[in-house]
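A single protein chain has been omitted; all remaining protein chains appear in their positions.
Up next, subunit A:
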Amino acid sequence: MDSHPGGFKQEMPPKGGFKPIDFVRKQIKRPWRGHLLIAGTYLWTYAGITLWITPQRQRYYYQKQEAQEVRIAAWPFVLAERNRLYLKHLIKLRDAESELMKDVPDWKVGHWFSTPIFHNPRGLWIDPLLYGFYALNSKKDYKYRRFFHHYFV
């Protein structure tokens, strides 16, 4: 062609010269989403703990406390009645023992031949042992009470 001598276009640098070569090592551009995901996980966990599970557990705790309070409130009534029944049975036991051992010489009721069972200088109340308390019941009744904790808590 007439404008290009020799018939080809010579490749020349651009106008103003080449730009300076950037030889500094650069990091690859990574997307920043991962940090957001991790932060989001932490935030969601914190929100769940403070807003959901903590009040849920507190509610359950208060419900359990309420169920226990029901028994605490009813206990005096049960105890009063139980004490009266207990004393009635003790009277029956003592009368039965007097009746049974009235012909035995040197036998004092509640003692072993004039020896007291317990040393009680203060005069405190001592409950009789289970075996004596069930003296008028069958052995089956005694065993049921003696090993109650094997079947019931």
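Operating definition for what follows: a contact is a pair of C-beta atoms (placed from the backbone, for glycine too) under 8 Å apart; a residue touches a chain by one contact, two chains touch by 3 or more; residues count from 1.
Definition applied: contacts and distances are computed from a predicted model.
Look at the options "PRELI/MSF1 domain-containing protein", "IBH1-like N-terminal domain-containing protein", "GPI transamidase component PIG-S" or "NADH dehydrogenase [ubiquinone] 1 alpha subcomplex subunit 8" and return the one that UniProt uses as the protein name of the missing chain.
Going by its UniProt entry, the chain not pictured is "NADH dehydrogenase [ubiquinone] 1 alpha subcomplex subunit 8".
Have a look at A:Y46, A:Y60 or A:F147 and name the one touching the chain we're not showing.
Considering the complete complex, A:Y60 is the one touching the chain left out.
Of the listed residues A:V24, A:L37, A:I72 or A:V153, which contacts the missing chain in the full complex?
A:I72
Could you tell me which of A:R57, A:K108 or A:K143 touches the chain that is not displayed?
Of the candidates A:R57, A:K108 or A:K143, A:K108 is in touch with the missing chain.
Could I get the residues of subunit A that touch the absent chain, sorted low to high?
Answer for subunit A: residues 60, 62-74, 76-81, 83-84, 86-88, 90-91, 93-94, 97-98, 106, 108-111, 113, 116-118, 121-129, 131-132, 135 touch the chain left out.
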